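One protein chain omitted, others in place.
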Amino acid sequence: MDYFISLTITGVVMGFIFALMALGLTLIFSILNVINFAHGEFYMLGGYAIFLLLEAFSGVPPILMVPVAGILVAILGIVFEIAFLRPMHEDKIERPAEYAVLITFGLSFFLLNLALALWGPYPHSPPPFIEGSVKFGPIFISADRLVASGMSLLLLALLLLIINKTWLGKALRAVSQDKQAAAVVGINSEVMNTIAFALGVGLAAVSGALLASTFSVTPDVGAVPAVRSYIIIVLGGMGSIPGSIVGAIIIGLVESYGAGYFPDPSRALNYKMAYGLVIFALVLLVRPQGLFGRKEL
Amino acid sequence: MSKITNALRQPIALAALGGLVLILILPLFVQSYWLHVLITAYFYAILASSWALLAGYGGQFSFAHMAFMAIGAYVGGLVAIHLNVPLIASILIGTLAAGLAGLIIGALTLRFKATYLALFTIAFSEILRITIRAEAQITRGDRGLKLTPLFPDSISRVPDYYVLAGLLILCLAFMYWLIQSRVGLFLRAIREDEVAAAARGVDVVRYKVLVFVLTSMIAGIAGAVFANYVTIITPNIMVLPQMGLVIAMAIIGGVESLIAAAIGAILIQISLELLREFGAWRMVIFGALLIVTLRFASSGLLTTIFNRIFKLGPKAELRKGTDGGATDDGT
Partner (left out) sequence: MSKRIFYLFASLLLVIVVLSACAAEPAVETVEVEVTRVVQVEGETVEVTRIVEVEGEPVVEEVVVTATPEAMEEVEEAMPEGDTILIGGFGPLSAPGSYQGGTEMRQAAEMAVDEVNDAGGVLGKEVELIFGDTEGLPERGTAVTERLITQNHVVGLVGEYHSGVALTEMEVAHKYGIPVVFAEPWSDDVTGSGYDEIFRIAPSIDFYSSIATDYIAEVGWESVVFVVEDSDYGREQSDTWVAQLEELGITDVQVIFADPATEDFTPILQRIAQDPPDMLAGVITGIGNSRMLKQACELGLAPTAETAYYASIDAQYPEYWENVGECGKYAFFTYVGLPRSLWNEKTEAFMANFEERYGTTPGAPALESFDATHMMLAAIEQAGSTEPAAIIQALEEMEYTGALGDIYFEYGNNNPLPDDEPAWMWHQWPTPTVMIIQYTEEGQAVDEAAVVFPVERATGELYTQPD
């Protein structure tokens, strides 16, 4: 029983961190109707941002640099959105759905190789938030990971607050429901698009910054989290915020239980990513709208 | 006969003929190492043009193309090794296996729109790759599966060159024939407006799946043949960045023209080889080119340049119509 509990704790702790990044993705989809295939690269940029920031300002407690990293990457997101995504909504692009897939995929390709060219393939670790491990029920968890999870939980709560209680949140929800109706009420959907994209990639970057010291950063560190995010939002329901949180926890648990219980231990870890992928494929086939399938927030 | 000579008067046909001649005589001028580069380039050209057919023409932007290529390579290779099947038969079996996979995936994704198709095919490709790597007892995983060469008794690369060049020409001819036929007509109709096409009696299901099966078979045969040329395959041939490379080649070349996609692939592969000293920056430039092409020259960089030079294409047609010949860019 202890084993089950310890696997559950591991899964949930990671789940909260996954949720943050997945939420960013679902937000972008909800407002812009675009799956950001470069989401993993923004995660990666967040990791590099915090590493470089802490190298430049070594005295600062690492946790304070997390939002800074997020903001810096969000600015990059704004630039990209205006240059390459805005034309989609101004009817300048022939086939917007395919264009969206390809241009974000192209961005991913570009950013990955840019990071490789700029910073080389060597892994880098910023200093940890806190050293050591903490006893949590039957198991020990790395304190760093716990901090990352806690921060994610905090930010998730903050975001839910913003979405549900503030004017900005209302505006975002309006645009996600009906762009034209929102325009009638005076909400500029172009600006909302940019804000949503910036927020979305900012969340991915924060995720990357939080995990940078636990897993280290390399140019391709975003590849696995990206695929995981697609899985989560499809499972939860693309565009649904509660969906992305629930989906993230489920995937966290699936990866944990999968490795922990797969009958053949020699393959158990090897197939870790495959468990989520299979669920992903099944959901797409059987219930594409996911658990909470709604398009609005 | 006059139909052929008329067809030959088209610039694109002449270019194609010129290209054909070029391809056939190149081995006389070119050293073994560059033959290897060209053979690899033709391999990518087959993949890029068949992906252009599926995506640009058929409107299905699938990310499973490399997976079908890998199925062709691995099934062909495994059948040859474990069942002692002779080379040509193993290649054909690999191709059929890829076609079967294409049938399944094509059928499963019938109703999927662009985003869902992309996601599903990514998932399929990754699951396949992980499985191939993990089941190393059968596939030898990362250690690599060793295959018999295409021409075991020859030291020279020239016969392999002609095989791959011939395969490229054959595939392009086949795909062009397909486009000219009723299938092409129906595909275009489906791409433009699926509902209207169905209303007019086009069997949407049949043609959507058909194009999937045919392009996956082309990818499969390319994989099987190329694998036997390289004589070793690992799951790394189907990592997502490889799929990205093929997509980039097709887009930069011109996703709606098969030949442009093929030429794009060849030129890009040669450039990548020539620019080797630039290391990782090659790909950065390439990535930037991809994004810019998508945004500003969506029919493809090559296609756009070709149209500009030869004053073809819809923009030129418009210009001719409005001011009787004089162009606004001074030429």
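As written, the chain order gives the labels A and B, with residue 1 at the start of each chain.
Here is the rule we use: a contact is a pair of C-beta atoms (placed from the backbone, for glycine too) under 8 Å apart; a residue touches a chain by one contact, two chains touch by 3 or more.
Being a predicted model, the structure only gives us computed values, none of them experimental.
S.K.: Among B:Ala15, B:Ile104 or B:Ala198, exactly one should touch the missing chain; which is it?
M.R.: Considering the complete complex, B:Ala15 is the one touching the chain left out.
S.K.: Which is it among B:Leu24, B:Ile81 or B:Ile130 that touches the chain not included here?
M.R.: If we include the chain that is not displayed, B:Ile130 is the one touching it.
S.K.: Contact with the hidden chain only, please: which chain A residues?
M.R.: Residues of chain A in contact with the hidden chain: 3, 6-7, 10-11, 14, 116, 121-123, 125, 131, 133, 139-142, 145, 215-216, 218, 220-221, 223-224, 255-260, 265-270, 272-273.
S.K.: When the complex is taken as a whole, what residues of chain B touch the one chain not shown?
M.R.: Residues touching the hidden chain, for chain B, are 9, 11, 14-15, 18-19, 22, 26, 29-34, 36, 130, 133-134, 136, 141-144, 155-156, 230, 232, 234, 236, 279-280, 309-310.
Note that in this section only the chains that are shown with their structure count from here on.
S.K.: Measuring centre to centre with CA averages, how many angstrom lie between chain A and chain B?
M.R.: Distance between chain centres, rounded to whole Å: 33 Å.
S.K.: Touching chain A in the complex: which residues of chain B?
M.R.: Counting only chain B, the residues touching chain A are 55, 59, 61, 108, 112-116, 118-120, 122-124, 126-127, 130-131, 133-134, 240-241, 244, 247-248, 251, 279-281, 283-284, 286-288, 290-291, 294-295, 298.
S.K.: State the interface residues of chain A toward chain B in the complex, per the touch definition above.
M.R.: By the definition above, chain A touches chain B via 35, 37, 83-84, 87, 93-94, 97-103, 105-114, 116-117, 223, 227, 230-231, 234, 267, 270-271, 273-274, 277-278, 280-281, 284-285, 288.
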